[in-house]
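For this depiction, one protein chain was excluded, whereas all remaining protein chains were kept in their positions.
The first chain written gets the first letter, and so on, giving A and B; residue counts start at 1 in each chain.
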Amino acid sequence: MISALWVMVGISLLLGAVLGYSAIKFKVEGNPLVEKIDAVLPQTQCGQCGFPGCKPYAEAIAKGEADINLCPPGGEEGIRKLAELLGVDYKPFGEGAGPRAKAVAFIDENTCIGCTLCLQACPVDAIVGAAKQMHTIIASECTGCELCLAPCPVDCISMMGLPESIQTWKWPYPVYTLAQPKNPTREMPTS
Amino acid sequence: MWSSPFITTPSSVSQIMLRVLIALIPGIAFYVWYFGPAILVSITLASITALATEALMLKLRNRPLKPFLSDNSALITAWLLALSIPALAPWWLVVVGTAFGIVVAKHLYGGLGNNVFNPAMVGYAVLIISFPLHMTHWITPNLLGGTELSFAGQLNYIFYGVLPGGMTLDAVTMATPLDTLKTQLHLGLQVSDIRDMPIYGRLAGKGSEMVAIGFAIGGIYLVFARVVNWLIPAVYLGTLFVVAGIFHLADPVHYVTPLFHWFAGAAMLGAFFIFTDPVGGSTTFRGRIFYAAGAALITFLIRTFGSFPDGVAFAALLMNICVPLIDIWTQPKVFGKKGGGK
Partner (left out) sequence: MRRLDHFHGGIHPDEHKLESSELPSRIAPLPPQLILSLHQHIGAGAKVQVQAGDHVLKGQLLASAQGMVSAAIHAPTSGTVTAVRPHAVPHPSQLPGLCVHIEPDGKDQWIEHAPLAYRAIPKSELLAKLREAGIVGLGGATFPTHVKYSLAPDQRIQTLVINGAECEPWITTDDRLMRERAAEIVRGIEVLRHLAAPAETLIGIEDNKPQAIAAMRAACADSDIEVVIIPTLYPSGGEKQLIKILTGKEVPSGGRPTGIGVACSNVATAFAIHRFVDYGEPLISRQMTVTGNVRTPQNIEVLIGTPLQELVRLAEPLPGVTGYILGGPMMGVDIEDLRLPVVKGSNCIIVKSAKLFPPAEPAMPCIRCTRCAAACPADLQPQELHWFSKARDFGKAQEYNLFDCIECGACAYVCPSHIPLVQYFRFAKSEIWQRERESQAAEVARERHEFRLARIEREKQEKAERLAQKEREATAAREAITLAQALAAKQAAKQAADPDFEPDNTQQMRINAAIERAKAQVAAENPKNTEVLTPQQQAEIAEIEARRAKLREAAAHPGADDEPPKHS
């Protein structure tokens, strides 16, 4: 009886030591979960989630402080990826919080006064210009985060939808002509 | 937007299914010849039930009726089920089995193309588990020269459960040759003694062996018309032959010949019509070999060591379960990934 107890105590001590040693030896630097979440986020740095950028949002998700459905630019696909990554259920966007069409900011150069406020707002340095000089947006680098809209004192920045080109055109999802149910939403794929 | 290709073969699902139905006709003809027209009654009953439940389910599922009712797949389920159960089964047995197959096994899984299990075999399994007694009354073939039930008498029994005065059910029905074999072996008889009994013919059961030949004829037509893949029947029958052959060679006193296994019970029907059902079957070349060989093994094991008279239905269902895994494991190497080629 006593010896059994000692054996159990001994084993638990040994295992505890092994665990403790590995925790020190194989300690993971940083939080890889944050990196993984950040990799899923679209990096628009738009702050629509309520956090000042994608990384802070990723950190908040990793800590369980934020929901996974707060990122409109990521779209439903993004929520699905986060749900899969974190092993939680898919959660749809809140009312009116869904994604909008992809667009890039455009500066009306006649109106711009060269105040540089948008330069400071842009999270990816996609606006070039200098004080009292006209500013312009590098469309290829613009993430469409809209953060430059608010600071502009003369409201000369607008969002322009990206026209579909031969390079970005996508084959549409095939439409069945036959199984046209009365209530088409029930035929829609769910994932 | 209409993507290429702009031409297609004239073949269609309903045409494929129709050919399968046509291929069943030789077997049914032999059935009628040796066992009387009762089977036509149960086939008709099953067909009506299948179409009615199919229509009902399509309606409930908000699908168009015409293309799915005319795809002939419900009829195949109905015919296969009717051919798997005794022709003298009471009418409600046919109706319950068919309806269960169509409603539960087919439509609750998403209808045509989405069923995991063969609906006819699910119907059969439900019946043999729920109503085992009713599933043992097989018509005695007219070759045995015993009492023969007229068509009117058959109809009367199917719908009202009454036999002509003075006739007992045992006089017009019997256990299947496979069942008899198993029972007699349990009683301690030897295979050779059992095979001398009057119900057995040259290959297997008198009459029923001819029906099996009929199915084989239809099946070979399907293979040559390229409606079904040749691989599954070949591997199924081959494996059954080899396994049964090994046991027979090792102990001919207790194990029947491989040919008996081929032509008894539903082996031929299974080889050409049940295991070849594409929906629940494996889709890869190697997968089909596993699928058919596994089905043959299960058939043999249930027939020889199990308590059910035949093993084809359960072999189909058990192998249906394994299909997703088999398919994942047997994905073929694609062009350009075959490790160097030649």
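The definition used in the following text is that contacts are C-beta pairs under 8 Å (C-beta built on N, C-alpha and C of every residue); 3 or more make two chains touch, one makes a residue touch a chain.
From a predicted model like this one, the values you see are computed outputs, not experimental measurements.
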item: Contacts of chain B with the absent chain, listed as residue ranges; value: 1-9, 11-13, 15-16, 67-68, 71, 73, 111-114, 229, 278-279, 281, 283-284, 327, 331-338, 341-342
item: Residues of chain A (touch criterion as defined above) contacting the omitted chain; value: 38, 41-45, 53-54, 77, 98-101, 111, 113, 123-126, 141, 143, 153-155, 161, 164-166, 168-179, 189, 191
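Heads up, the rule we're going with is that only the chains that are shown with their structure count from here on.
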item: For chain A paired with chain B, centre-to-centre distance based on mean C-alpha positions, whole Å; value: 55
